[in-house]
Every structure is written in C-alpha cells, then in structure tokens.
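I'd like to ask some things about the structure below.
Note that this is a trimmed complex: some chains were dropped, and none of the rest were shifted.
Per-chain residue numbering starts at 1, and chain names A, B and C are given in the order in which the chains are listed.
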Amino acid sequence: MTRPDETPAATPLHIQLGMTDEELAAVVDELGRRPTGLELAMYSVMWSEHCSYKSSRVHLGRLPTEAPWVLVGPGEGAGVIDVGEGIAVAIRIESHNHPSAVEPYQGAATGVGGIIRDIFSMGARPIAVMDPLRFGPLDDPRTRYLFEGVVSGISGYGNAVGVPTVGGEVVFDESYAGNPLVNVLCLGVLPKERLILARAEGVGNLAVLMGSSTGRDGIGGASVLASAGFVEGSETKRPSVQVGDPFEEKKLIEACLELLDAGLAIGVQDLGAAGLSCAASETAAKTGAGMDVDAARVAKREPGMNPVEVLTSESQERMLAIVTPEHLDEVLALCARWEIRATVAGRVTDSGRFRVFDGYFDAVGVPGENPAPPLGDDPSRVSSDNPPVADVPIGSLGDGPLYHRPLAPPDSLAERQADDPRAEMRKRFPAGTDLSDELLGLLASPNVADTSWVWRQYDHQLFLNTVAGPGGDASVLRLKETTAKALALSVDGKGRFSALDPKVGAQLAVLEAARNVACSGARGMALVNCLNFGNPEHPEVMWQFSETIDGMADACRALGLPVVGGNVSFYNESHGVDIDPTPVVGVVGLIDRLLAPPPGIGLRAGDRIVMLGQTRPELGGSEWATRLGLRNGRPPAADLESARLLHELVASLVTDRLVDGIHDCSDGGVAVTLAEMAIAGEVGFRVTIGDATMCFSESASRVVLSVAPDRLNEVLGRAGSGRVPAVVLGDAGGAELHADGAFSVPLPAATRAWRDAIPSIMRAAPVVG
Amino acid sequence: MSARIGVVQFPGTNCELDVQHAVEQLGGTAEILFHAERDLRGVDAVVVPGGFAHGDYLRTGAIARFSPVMGAVADLAAAGGPVVGICNGFQVLCEAGLLPGALQKNAGLKFLCETVELRVDSTASVLTGGARRGDVLRIPINHFEGNYVCSPETLAELCDEQRVILRYIGNPNGSLDDIAGIRNAAGNVVGLMPHPERASDLVLGSDDGIVLLRSLLDAATERAALVAS
Amino acid sequence: MARFEARIDVSHLPGILDPQGATVEKALPALGYTNVTQVSVGKSIRLVVDAADEAAARAQVDEMCHRLLANPVIEAFSISLAELV
C-alpha cells in the first residue's frame, strides 16, 4: 500500500507519490517552503492526472457545452438539463477501469457507487444506471473471469442500492485484453428548486462528514491506480482494493435527499478521488472561502490512523454536507434516523487557506463531538495551540499543473488506412458465394449476440419507469413526475473505428448514440462522454485524444447536442501497449408526449421493409472484417448533415406511429440488423440487399423500418421531403431469413446462434482468476 | 371509502414507492410506514415490499424482522388483517415466522430480473381472491434469493391445505415444487417472490399483476368494514 | 468480567440443499479437481463478547444464534469460544 510512512527511504517521497520534480518545485513555490508529508500527499493526489486533468484540460475546452436548456454544464458533480414542468435531469459518466482490472467485482461495484454519489450530491434522485463494458476476447479464461466479476459487481451493487441498470454495452476486442474498460453512467431526476452545488460558504458554517467510517483502504487510490499505468500482477495495489457497501449508500441517498428537501444544507459534495482533502478544499475553493479540517473529528475504521491517511483515504460511501450551526442538531437527528454516522469534520473560514489539524476543534469550541476512537486507539490530543499539520492556499490544490503534451499521429496509421479489407474480401467471397454461414457466425459473435445474459442480472425495472429496457436500441424511461414526458438513453463507443481515424470514430460514436435515441422517437438533449485512452506521455495517444475532441465537437454542434459532462481515463495500457482510443458517449433524449411504448425493433409479418440512409462499400473496422482478421482500412464516412436529417425524420415517424418496427444499423451491417429484427418479431423476411460488402458494410446513418403496406407511401413521401434516401428492401413474412443471392437461414437457426452464444461460452469451463 | 394500505419501509427497502404508485393507480390509498414506528396508524392492510432491507446482510430479512414495526405487523396478521410480503418482504415474513420455510440463493447462483409465467393454484388468499384457479399470469421476478425451501413435513402441509397460491411455469430459481407464493392457513398472510406492482401497467409490458393488487384492495376494504362494525 | 472470542460455524441442515456448495462442486472437475466431493458452503462468524465466565458467554452466543445469527429452519450452528487475555 502506498503510505508515505511505510515506503523505502531510497526514492524521494514525491516520486513515490507519482509527482515529478517540477511538480514538487511548483508546490515549494506555492508554499514558500518545503511541504509537510501531509501537504505533499494531498498535492500528489489532487495533482494526479485523475483529479487534475492536467493533460486533457487544454483540449476539453473545444467541446460545445451550451444550450438554453442546460442548467449545469461540465465542471460540477454532474451535468443538469431542464426538461420542463419544473423537472430537471442530472447525468454523468465515469470510468472505473483500473480498479476493475485489479478486482472485477469490487472495482465495478465501487464504480457504480461513485457515479451514483455524483448524481444525488446534486439533489437528484438516481433513477438509472448504464454500463458500457469492454473486455478482451471471450475465449480467454481471464476475460471470462473479469466479465463475470464485473457484471456480478454491477448487479450486486446496483440492485442493492436501488438504482435500476437500464442499458449499456458489451464489446469484446483484443485491444482490451490487458486493460478492460468499465464505464458507468448514472441519471437522476430532481425538482429544479432542489438543485444544489458543491459550495462551502459562510464563515463558521460546518462541514459534516456523513456515511462510512474512514479506513486505510483506497489510500492513494487515485494517484496509484490512475497515474501509474496498470501493471501486471499489481500486488502493490491490492491492499487499496475498495469494498463497496450498497446498503450504506442507499441510506445516504435517502438521508441526503431528505436533507435537501428540508433545506438543511448549503452545499453537498461526495467524497471521491483524494477523499476528504479534495471534497473539503474544493467546496470552499469554489467560493473563495477557506476551510479548517480536524482529522481527530473523523470517525476512523482502524486504530492509529494518521492525518495523512485520514485526509487521502478514498473509503467509499461518504458525503460532505455544509450546514449552518443552527441546523446542526436537525441534520444529526436526520442522519441518526437513517442510521448513518455524521460528524462535524470541518469549518468554513475566510482565510482563503485549507488547514488541517489533528485535535483542535474541541479546544476552540467547534460544535459536534469526537467519534469514539477505534479499539486500541488513544484519543487524539486536544489543545488550542495545536499547529496545523497542513496549511496551504485553498485554490492551489484544485489548480494543478497544465500540460501541453506533444501530439503525433501513429506512424503506422497511413499504412493501416490504405489497407482496405474490400479487395481481400472479394477474393474470399466472390460474387454468388452463399453467405449464410457468415451471417450465422456474426450473430454468434459476442459483439452482436444477445446480451440478456448480462442484463437479466440487473434490476432494470425499479421505479416503474422502464418503458423500453435493455435489448433494443435506446432505453426509454417515462418521467412519472411529468404529465407524459419520457427520456431515451443510449451509450455507444466505436474503438475500432477510432483506431483507424480517431476524429471520425468519435463522430460515429456520437451519431450512433443519437441515432438510437431518435429510433425511440426522442429529440437529443445532451451528451456525456467517457474518454478512455492510453498513456498521455505517448504523443500518438495525445494526438488521438485531440482528434477525438475535434470530431466529437463537430458532431455535437451538427446535432445541437451540448456536452454537459465527461470523464477522462488515461493510462489504459498493458505491457506498454495502449488500448485503441475509445471515447464512449451517452446521449439523453426527450420524448414530449409518450402515449404508448415505442414500436421496438421487431418486424411484423406482412409489413414492407424499408431502409433509410445510404449503404456504401465500407468494411474498414467492421465486425465482419475484424472477425476475419482484417483490422485495417478507413472507418465509414460520418456525414453529419445527413445524420441530422435522418434523426429528425426517424423521430417524427416514430412519434406519429407510422412504423411497426425500427432498428438502426450498426455492428454487422444491415444483414445483422434485419436478422435481429426477425428474431425479435419472430418472423422471417425476403429482401434484396446486394453482395457481401453491401450486406455487412457498416455505413453510418442507416435505419431499417417495418412498415404496414398502407403506410408505405406516406413513409416514403416523408423521407423524400425530409431529404433522406429510402429504398424498399422487401417483405416480412415466413420463417426464413432470405436475401437474394446472399443468404438464406431458417429463423430458428438464427435465433439459436444469436441467443445461445454468450450463455454457452459462460457456461463452458468455469472462470478462473 | 377507499382502503388504506400501509407499505413498510426498512433501511434498504426500494420498492415501497412502486407499490404505493400501483395501489394509488387502482384507486386505493397507500402510506409509507417507517420501520421504526410501532403502530400501523390504523391501516387496513400491510405490504412488506421488495428491496434489500438492511442490505440483506447476514440473511435476507434476518435483521429486518426485529424492527419495531414488525411487532405491529404480527399483531395485524394474528387479528386476521391482510399482510402481503413481496420478494424481500416474503423473505422478511419467513424470517419473522409469519410464513413457513425460507428462501435461499437461486439454483443458478445468479440474480434474475425477468418476466415469468405463474399459475394460480389457490384463490383462498387475500392476494388471489379475485383470480381464477389455473389462471396464468405474466409477472416479473427480481431476486437472487428466491429459491424456496422447507422441510418435507411443511411441504406436505402446504400442498394438502392448498397453501401454495402461485407456482412457476418453468421454474427459474430451483424453488421446491415450483413454489412462487404461499399463504398461511387463514389466507390473510401471503408471501410471493414475483412483483405484481411491476405488472400493473401495459406501458411497462404487462398488467397481469392488477388482479392480485385488486384482490388485496378488496380484502383491505372488507377488513375496514369489519373493523368499523 | 472476562472477554471471549466466539467463532460460530453456520452450515446447512442435512436434507436442505445448498446451491452454493452444489455449484462449486460442479465447477471443480473442469478445473482439474476430480477427487473432491461433499462441498458445502456456510458462514463463519467471529465476534468478541464480554461475560462473567465462559458458561455465560456460551449461553448468550447460543441465544444470539437462535434469534439472529442462524436460521433454524435451514441452518445448523456450532460455537467455539476462546478467552482473550
């Protein structure tokens, strides 16, 4: 465990804490003296990549963040948008990649716990979680162990804390074999007047620490896990594994929301990375006030914990509430009712400094009691001439270094882009080849196959909002707080495309999420991103990052989607190899009047099948090419304007109930889209698509519709006036998946291949750590 | 007059608002009873809803059954008042000894959230009074510990006295004799793993749970009349 | 007044099936362990209790097991005590 007092004398402390000599110099400069051990520990965590965004900040500014309905943009616990009728929605996404690689169950569980705290710390009731997940190939036992553990962790924590997991993603690709990606999104609803920010102001007001006791677990978690790349074995990190307690968090949710309803808090902040040092200093820094903290007032889990451990511990399920002394008793009573610990750990000052004491508040009469010391601990000394163990300018912790890291495209990129899979595919699959086995193979690919093995383990129905749960395009949640509004949510990432062109890859991720949302009849309202990248000290990685930001910014502008929050995860690498750049986006859309569930993805017998959008011979980065070992080429083009037109048309077709079934084209191309629609509708089809390339191309901005014959003309007419290309592919009916000259597969065979793929792999040979 | 249903809230309970919503959609009134309360404020019936009371730590329902409110719930049950435990509530009623048996981890050792088919096997209970024997209902389950077990003697008793009110068609969790829900001898205390409140609105996929919730409301109304007279 | 550490071993009653034990047992052969049988998974609870003497401590722990720590309907328990000095 990285504890300053335990580390070998050889390497200087700041190096052990992951700080550079320059960063230490900056601290000395800031303080005009050498920092104390505690001060150094606090700076090391607060200035870590994870907390300070020191490598990414210079780029993130290029994202569009504004729209009239945005109430809170990036920079707070969560983004907040106004959905009307006095109701607002808070949303945020976070990564927990490294902890999940060390201990999949607890890593994922504490990831869920952390993102949920971000949401209710804004005054919102968390009502939905989504979990975009990425692993190595599923035939590797280590991957099965991680997959099983992560899914169990999300299930175990999310279900018990009482927040439904309504959707997500699972992707399996060799790029993530050594470094899985576990991202979690949370969404909450609140009456606008309950919105609260993490602010500490008013000299003499008190910082009440609520929830779990503070332990040695997770000390230095942020700096060690997020700054140092994830290393094989990782023995050194194991002691900093965190165990989540969903029961404690559930009580915290109820207590905090009650606190805010009663108007008892001035500000609320969750304790996350850097624990108390971050929460206490950040809240006061935002108002230019100061903060005194007394480590002796913090309830400790273990005997003999020193202030360094107390201030940097990242123990889970803790919140900080800023309250006035008059309200203290009420706050403590409310916490007692919910059976959660609450202790006065800090006091707001006007010193402009962050000061940490160890036994001082009693002496100077700060209200509140010292918690009972853990067994074997001697009560901490108390004296009024007890000097601070840390005393720093309060702003300096939060305003870490800013790096303009060098950028350079990977040398191999041009070569990879030039190497298009098409020629090779034509060789392997000359015109007229029967593609039935190719289709069956794709349906059985874990990237395409039925994911219900995952989401059946998640409570995805709690709160009676889930109108469309996992298994379709976007998830749809009704807002019972409103007359008839509903939200649509989708998370998507396109790492393979990003690897071939990070700018286009980012655009394609935004387009797919927005397209999914449009397919449920919603209008896109906001986007959050989770940017999973390799080592920022590699110029290629920073180039990929910069390109990603530009691509995402363009796509968001074109679609009118403000970016209301995000998260950057660097150092996703193993054995020095960086993961494919993997921006994951979550898009939330609004349905103004939800009168009946959206049509869903199923075909209806007797319907005509219509494709909106244009298919081009685009196989670069496609599931089909990748399965056959071809990972090169260019990703599909991302035509932003035609995407915007498509989304508008599709949303109106759905809200006007002109289609019986609708599904967007993504992994595996239109052939897979049609197969999924057939499986869902339990009916076959006869269509004309074209050759293998046309069947499996992953051209963007395409949607397949199941349309009643008597509505066909209206649909085609609307497409025409909406300037969206539309073709009739054929008809739904029978028990055969048939495409002229391409494939012909019995529906039961397709259904089995798709449904059994993941369960049978997970049943085979039990997973081993 | 509309029946008043009390919905118990332990720390960790999470379905209380859903049950309240569903009851009110059906024209009943429902109020939350915090676990620390000792009296039931004169409600006509009690629902112990789903969730994770006390985190399900140690055993599901093990700690919850000692909450002050449970004394009053036991009194209501003894007096013939309707008491229904849904999911975690079923587990609590078993731990409290108001219903026989116990619920263990699912046979597959996985949490299961899915819609299952149930057959109504007894209508002699406050929850199935309005249903017909043999009716098949599509209602979601949402549990890790729904695997019903009891001694052979208890099972024989349950079967002989037709106290199994709901059975799974296609047992999802390994429950003994496909048991999804049982009642006490008098029929006023019921426990079931499936969530009727999650099947109370077509926009959510099924309204097969309404017949059960209605039966409960009717039983509560009867109880109210009885107490009044 | 003396202080005792109690270890309580909670296991399934005979005849009550044990889903966890069964699953583990099923998993073992695929891991190359073909010589393992009768796997059962129970709980092991540790606590420290202050009491006048061992008899009093045992009586209290036994009562705690009956009331809370074990479920007599499906579980058996055994208690071992050690005085802490």
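Please note the rule applied: contacts are C-beta pairs under 8 Å (C-beta built on N, C-alpha and C of every residue); 3 or more make two chains touch, one makes a residue touch a chain.
Bear in mind that the values here come from a model prediction, so they are computed numbers and not experimental data.
Although just one copy of each chain is shown, the whole complex contains the chain kinds in the amounts A x1, B x1, C x2.
Just so we're on the same page, only the chains that are shown with their structure count from here on.
Measuring from the averaged C-alpha position of subunit B to that of subunit C gives a distance of 30 Å. Averaging C-alpha coordinates per chain places the centre of subunit A 36 Å away from that of subunit B. One simple way to say how far apart two chains are is to compare their mean CA positions; for subunit A and subunit C this gives 40 Å. Annotation for subunit B: no residues touch 2 or more other chains. In subunit A, no position touches at least two other chains. Across the complex, subunit C is touched by residues 58-59, 62-63, 66, 94-95, 100-102, 104-107, 109, 147, 149-152, 174 of subunit B. By the touch criterion given at the top, residues 11-12, 14-15, 17-18, 21-22, 36, 51-52, 54-57, 110-114, 140, 142, 144, 195, 197-198, 200-201, 203-205 of subunit B touch subunit A in their complex. On the subunit A side of its complex with subunit B, the touching residues are 155-156, 159-160, 162, 245-248, 250-251, 254, 337-339, 455-464, 466-467, 478, 480, 594, 596-597.
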